[in-house]
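First the structure, then my questions, so here it is.
One protein chain omitted, others in place.
Then we have subunit A:
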């Protein structure tokens, strides 16, 4: 069945687990995963709740295509209120645990309350129980993974866990599953740790039964045809498998849109040294390449994942053999945040720090960007070696990056400050203007001075600065589905809105957004329609996407967000790019925002009008 039609409700305060039927009316309106979980969330949680209080809830949700043969159908999302942004958090992850939750018979798991002592949830098909985790508290994600596999004597157990950074209150802590896949952004791991929930360990062998799909034969035909489309596309068939998302490093740099040294500059002189191409070059010490192979998430025929090693002779790991093996390597956003944004051009240092982010569950984007802000604070004299515990926190210092990462992963020393995120860090040291954030969340790797549509996408993203809510880079840089001029603002409000809506639908199906380099809703809707009850036309999918977007926005407004929060840091609005194709440009957000509100059916304050609310049938 596309939906299992069952949800698992876990009350951590009471220590109870209960099965409930899925609300199928909502499933028709919100599809699954991101959309459907958000519908449950806004129904059950007051928008003004303290994100780290027991009253916040956390939902792990799969989509109707999760666990099926649709390519990339293995995704799940974590939905809660974010402690970093104070608005909706929705972090999407691949790996294998999403499909495992589905195979165990659950569409989603809702966590509520807070356990008095550390626990983990063990799911084995219909049986679910909370088990004490006192022995796991204080352990990294990787240690937790190993201990749980040993304890349950089950190598096929799929595990998601939080690390020490989350336990120590790092506000951008991630939930890491399958060792190196993460629901990374907005501090969903911080929320999980605040509930004293250390891990979720799942084993399912019920499978997704084809006979209860709407039309299994048509689904198999559609899924096979659409896999061919991915294979024949230059990005999903060649670029991503070969270079991963790191295929973008040199491209974006040449475009003059690679934010550098806390977004002071738009091109990084050493971009090549930390690029996807560099990961294929033999290193001097042992002749091996950084990249060992590419790896796939569940059901994914693209396989963009990087499996890498750090050079054993590199200073960061020379005396740490436990880091000499392969693990999840650099993807573009992480490589950018840890590299160009901090000015560090040492590929091994970046790879090691990326390992640490996985090992202890930190969002590498927010971590890297916060280090970049700290480096600027340091160079400006707002903080000193006294503040940093002796670390010379200069732009370009790989040693400083590594030292700070080790501290932040464990929540020690100056790592506590870095764990607050860029906004709170810069406020603490009285230089709020140096924080490169929207709604408190750090930027990813595209400078809106060089890619104008992304400025609007960042400002209006429902989870703060983020590339995964409306990736107009596809159109503005890669020409997908049509090429638009990255330096122009004309037509961008429409473009951003279309990308935002389509993305919400793709996420909610349980598919990966990377398919959209080759697929549009024309390729995706037929797969949903063959699998799911109801009529899932392209138009309906787009409408569901718009409904989800408005629902998230409405929650954010209730949480206290206003039009004033739909903005960008002054640096991007006032300081023009000095070099490259975008030279002389600032982010022209003001040209786009009013038109965007109008298209959305929001008032000048960015609130849903009654008409918009009724158009999408949103709760009053």
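One rule holds in what follows: a residue touches a chain if its C-beta (ideal position, glycine included) is under 8 Å from a C-beta of that chain, and two chains touch if they have at least 3 such contacts; residues count from 1.
FYI, contacts and distances are computed from a predicted model.
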Considering only the chain that is not displayed, what protein name does its UniProt record carry among "ABC transporter permease subunit", "Fe-S-cluster-containing dehydrogenase component", "Cytochrome P450" or "Nitrogen fixation NifU-like protein"? "Fe-S-cluster-containing dehydrogenase component"
Identify the residue among A:49, A:131, A:307 or A:542 that touches the chain left out of the display. A:307
From the listed residues A:325, A:481, A:560 or A:590, report the one that touches the chain absent from this view. A:325
Per the touch definition above, residue among A:53, A:205 or A:238 touching the missing chain: A:205
Who touches the missing chain here, A:296, A:418, A:551 or A:568? A:296
Which parts of subunit A face the unshown chain closely enough to count as touching? 67-69, 71, 96, 99, 103, 156, 179, 204-211, 220, 224, 227, 231, 241, 292-301, 303, 305, 307-309, 325-327
